[in-house]
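Apart from one protein chain that is not included, each protein chain of the complex appears where it belongs.
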Amino acid sequence: MSTVRLWTDQEAEADPAVKAVFDDIRATRRSDVVNTFWRGLASDPATLKRTWDGLKAVMAEPGALDPLTCELIYMAVSVANGCSYCIHSHTAAARAKGMTEAQYGHFLAVVGMANQTNALVTAMQIPVDEAFLVSDGRPTGR
Amino acid sequence: MSTVRLWTDQEAEADPAVKAVFDDIRATRRSDVVNTFWRGLASDPATLKRTWDGLKAVMAEPGALDPLTCELIYMAVSVANGCSYCIHSHTAAARAKGMTEAQYGHFLAVVGMANQTNALVTAMQIPVDEAFLVSDGRPTGR
Amino acid sequence: MSTVRLWTDQEAEADPAVKAVFDDIRATRRSDVVNTFWRGLASDPATLKRTWDGLKAVMAEPGALDPLTCELIYMAVSVANGCSYCIHSHTAAARAKGMTEAQYGHFLAVVGMANQTNALVTAMQIPVDEAFLVSDGRPTGR
Amino acid sequence: MSTVRLWTDQEAEADPAVKAVFDDIRATRRSDVVNTFWRGLASDPATLKRTWDGLKAVMAEPGALDPLTCELIYMAVSVANGCSYCIHSHTAAARAKGMTEAQYGHFLAVVGMANQTNALVTAMQIPVDEAFLVSDGRPTGR
Amino acid sequence: MSTVRLWTDQEAEADPAVKAVFDDIRATRRSDVVNTFWRGLASDPATLKRTWDGLKAVMAEPGALDPLTCELIYMAVSVANGCSYCIHSHTAAARAKGMTEAQYGHFLAVVGMANQTNALVTAMQIPVDEAFLVSDGRPTGR
Partner (left out) sequence: MSTVRLWTDQEAEADPAVKAVFDDIRATRRSDVVNTFWRGLASDPATLKRTWDGLKAVMAEPGALDPLTCELIYMAVSVANGCSYCIHSHTAAARAKGMTEAQYGHFLAVVGMANQTNALVTAMQIPVDEAFLVSDGRPTGR
């Protein structure tokens, strides 16, 4: 059970600020479904709108990375943060965007290795190789 | 400074088990460089070999995901775990594999959004939508 | 289901060390309820007492921060750690101490932003500005 | 050293989108300083603008929580995420907004207790008390 | 509900690669049970085998640390990562390997203190004492 009230469609219809976001979610995704996350955020319309606008810009509009790659990154973060809801929703989204089971298997293998080597590096407090630090060859400043 | 001794090339040459892994790292990557992580792991040759074999299978051999996508997933995990060494090394690897600055910018935007919505979902303890749970339509069991 | 036995009131009554802590919890909170966390810790009376004494000193006695602010800090930590029990219990405690829904909405917005910018900073490995480092203007030493 | 180029003022002056954000940071904070985080984000003006607009709305504009409380929440998240830059910058910001050393001491005590009890609860997998779950007494739905 | 199909014994019998790992799990543990984790990994036989081989080498074969100590370390990591499944399975394994309730109580106390002092150290950004850094008295290099 959530710590917040989850807005019904009737409630959302009655609040113009919430309705506008719910309508845009439906239009952008071409689906009638507004998933529960947005129903929880609805109590704070400003945060609802800012979060949706950000997510839409990053995940739903054309960008330098393709939509499936974005979902895989989202999944990786959600796993590291242990966010069950986010793992379920973005794994479902990745499948909807064409992720094959072979790709999912490879994703799991990468995530497993990354967490393993992250822990080994951190345990040994390995200093960063000079070679990794030269990112642009220009002096920094302000 | 690390909590372990970092093996020099001379030391690695003198230990057949370590030398075999260092040689394979160089051959696989077509580079003379063996980065510091492996020099720290060398004190435990069994873990050195198992970790390298795993990383090679997942990151250096052909798989269902392309090499750059794998690096982006690795970076996302490393950021969530706050592993400075891993962030530097895999960001460098992603650039070596062709990541453009526009792709890196998109990566940052996705990682930022994912951590933001992960936190919001967790704070509100949002229950998972039924729609996300039907992953394969088959009963599970054993 | 927990990994430990949850002590009933009858069991607690029969163990003087546990009873003393449960009695103090009830007296301090002016409530009959001893929540489940303490029932799990009861198997180790020394840890039970030390944990309760610490929590009482920090959260239940007058301090430099007011009780609601302390709960908001507790909630923020619990969200970042993904502790479902702690999120529920401290969100309930914050509401009991007067947190309005508008304050909760603002809390969510801050927590979301903090996790987003934490991730961006970590991904980019931004060096700390000199200006942030001068905390007291005195040389340190021992 | 960062993984990104840190924009100088001269570079920012030459890019209208970046200049607009840097100008707004200076105007909002009534300070000439644009801290390094924004100089790292500048390579992606869209993310720079969205992040600054979000931070400004949440942290710099009047809200239901006072500015110091917001900084304490930000600090708590940053500690849990281990973001060194964010800890330094928001601890400095909290002091600039009036945090006393006694308040900082209390903050540390709360953060320490929260991380301790989070771990204990998680280790024992304590189920959430029914009493904490009744957040609004209304049926949820969509 | 999981994001993957959990393989039944019948399905595992029909796939030689999966069957070989399941057989080895049963033989190594002298038990008929193959726990659910392996049934989820079975969709990717290469990751299944690599993960099991690694776990077996580290946790089931004689090593420098005794089996119970290994389980306690595993539990500590799982608590810090908030992995409910792993906490349950490794706490059960520790009990099967002889962990007493007094030892479990001590484990909880150590885990609680470690998370508390980790947070305090991180919040205060304490620099590492020189005395802790001299790990082997030899110059490092390559």
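Residue numbering begins at 1 within each chain, and the chains themselves are lettered A, B, C, D and E in the order written.
By definition in this document, a residue touches a chain if its C-beta (ideal position, glycine included) is under 8 Å from a C-beta of that chain, and two chains touch if they have at least 3 such contacts.
From a predicted model like this one, the values you see are computed outputs, not experimental measurements.
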Looking at E:T8, E:T28 or E:Q103, which makes contact with the chain not pictured?
E:Q103
Per the touch rule stated above, chain C touches the missing chain via residues 1-6, 8-9, 34, 36, 39, 46, 50, 53-54, 57, 133, 135-136, 138, 140-142
Missing-chain contacts mapped onto chain E:
1-4, 6, 33, 35-37, 40-41, 47, 51, 54-55, 57-59, 63-65, 69-70, 72-74, 76-81, 83-86, 88-89, 91-92, 95, 100, 102-103, 105-107, 109-129, 131-133, 135
Could you pull out which residues of chain D are in touch with the chain that's been left out?
82, 87-88, 91, 101-102, 104-106, 108-109, 112, 119
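Simple rule for what comes next: only the chains that are shown with their structure count from here on.
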Look at the interfaces B-E and A-E and say which one is made up of more C-beta pairs in contact.
B-E
Any idea how many Å lie between the Cα centroids of chain C and chain E?
27
When centres are defined as mean Cα positions, the distance from chain D to chain E in whole Å is 33
Chain C touches at least 2 other chains through residues 3-4, 41, 47, 51, 77, 79-84, 87-88, 91, 102, 105-109, 111-120, 122-125
